[in-house]
Each structure stands twice: as structure tokens, then as C-alpha cells.
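What you see is the complex with one protein chain gone and the rest in place.
And then subunit A:
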């Protein structure tokens, strides 16, 4: 960035120099003015006497006594080697004219100096501000106007319809979910007021609540379905900025997954639209999938046909060309939609379809061996148990 202290100091140096030059010019003109005034005074007193006794300057250093005659006659230099003989009074007039000219020049120069001063003060203010911005950043505030937003959304929607852009159906609104999201509604109202601050607070609160719910579910799940647990769920829960609340194993396939939290910005929420309207369209979803996506360790030992994904591309390939779109996807309903939108839940659901998943709340009845397609792949010491043993624990211990 250009806002460095050195650049500003350089600019200010130049300004100071220009200012000094201007000041000197002003001084010069003022000196001229003063000279003319003295001259006029002299011309005034000169014709008072017929002769004056004076000390005549002689050469470079000396003076000589002398007399000044013809006190009323003044030889005036008009310029360009032209002289005119004038009376003292007339000479005074000439001097007056010249003084006027000098005054004009003086005024001009003073204006120039003022201008320079204004410029340099502006620069110093600007430099202070710019340096601060370079250090701390610049806070961007957007005012939220509810009506304006509603209008804008309408026009956008009309525009989309006109162009025939297909938009996925709305995700059901949050209020249908648990009490957590009634908070979300309260949030929206707050947002309607356009207070970013409050929204952030609301968001934080909701985040915390979500985390709390998450942790609770995690604890439950740990007891129930350790086998079915995949690392991604753990990871998914623990990713820092993860706003994604995955439907954790409670795969009710008929149900829509509403658990994807969205980060909404104040300008997108509309007050009049209410929860029934497709809100998500204008929301920006930050939808962070696991950074280490869906990796199941120790697949070889467990032998379960669980896919190892190293990139989302793998996932896509494994599931028949369902490629993740470039923009963030939306949490679609479980069971996948149209193959266009990327949804990690999708992957898991499809997988879990093929595997007998236990009911939600009940502990796992089925031994792990039944969940496994190739029973032989299990090492003998693992094949037996009807015990609920976590694959991972085993694998860890075997390591």
C-alpha cells in the first residue's frame, strides 16, 4: 500500500519547501512596497527646501558633503532607458501607481500561500487517517433499510424469473426446528433493525447453543453407535469455524436436514418476508466441509466397504459423477437432490442406505459383523463379538 509514513513525510517535505518559497516571494514584494512608501515620504519632504545639505555617496565607501538643488525636479526612469523629468508631486503619483502594482502581486502571492497551507494541512490529516487505516483496517458499515431490502429482493427474484434461472426450492425455515432456532428468529428481527453488532451477538449465542446441542448429541451417539461413527462426524463437530451442524447419524431420510446453519448478513434478511419465504437464496452459506474429508482410517483392517475419500473429487467419482459445484452448496434434504448440489450428508446417506442403520435412539443391536459386507475381511479376533466395540478402538489398540 502507498500509505507509508515515508511517502507522507516526503510529500510534506515538498509542501514545506513550496511554502517557504512562497513566503520568500511575499517578503520580497513587501519590501518593495515599503521602499515605495519611503520614497513617497521623501518626495513629500523634498520640495520643502530650496537646497538641502546632504552627504553625497562617493564611490563605494565614502560620503562627501554636498548640496541638493532643484529640489522639485525629479528624473524618473520609465523603463527601457527612457527618462522623464517630473515634479515631485508627479513623481509621487508615479510611485503610487507602481506601489499599486506591487500590492496586486503581493495579494496574488498571499493567495498562493494560503492554498499551499490548506493543501499541506489536508495532507497531514489524511496521512494520520491513512496510516491508521493501514494499521487497523477500515470498518465498513452498511446501513440496513428494511423496505429497500425487500424491494431489492423482489426485483432480483423477478429478474431471475425473467431470465429463467432455476433456483432450488426453499429450505424450510428454522422456526420449525427446536428451540434453538426460535432464537434464530429473534435474531432475524434483530437483524431487521440493522444492527450488525446485535446480529453478531445473536450469532455467537446461537453458535454456542448449537455447539451445546452438538456436544449433547455427540455424547449420545458415542454410546449408541460407535461403530457407525465415522471420523468425519467428530471432525465435523469440532472444526472451528464450522457452521455446519450435520444431522448426526439420526438419518431420518424422510426428514429434511435443516441443521445447516447459515451465516446471514444483515442486508439479506427481510423483515416482511418472514420465515415462510425462501430466505436462503440470498443468504451466503459458509459451508465448510471437513478439511480432511471423510476419511476412514484403518479401512484395511476393518475391511468394511467404506470408501476412502481423499478429495471431494473422489467422493464425486464414487457416487457417479456427482461433482461438487463451485459455489457452496446448500444443505439439501437427505437423500440427495438432482445430483447437482454437493452435500456431504448426501454421501453419508447414500452409504447408509446400503447399510442397515439402527434406529435412532436404540443402542446398536446388530453386531458389527452384520454391518460388514465381507465378513472374512475382518480379522478373526474381531469377527466374533456381539459386543459393541468401536472399530477404531480396536484398530487403535491393534496399532
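Just so we're on the same page, a contact is a pair of C-beta atoms (placed from the backbone, for glycine too) under 8 Å apart; a residue touches a chain by one contact, two chains touch by 3 or more; residues count from 1.
We adopt the following convention: contacts and distances are computed from a predicted model.
Q: What does the UniProt entry say the missing chain is called, choosing from "Mitotic spindle checkpoint protein MAD2", "Large ribosomal subunit protein bL32m", "enoyl-CoA hydratase" or "Prefoldin subunit 6"?
A: The chain we cannot see is recorded in UniProt as "Prefoldin subunit 6".
Q: Identify the residue among A:63, A:83 or A:122 that touches the chain left out of the display.
A: From the options A:63, A:83 or A:122, the contact with the absent chain belongs to A:83.
Q: Which listed residue, A:16, A:50 or A:75, touches the chain dropped from view?
A: Hidden-chain contact among the options goes to A:75.
Q: Go through subunit A and note every residue touching the omitted chain.
A: So the residues of subunit A touching the unseen chain are 75, 78-86, 94, 97.
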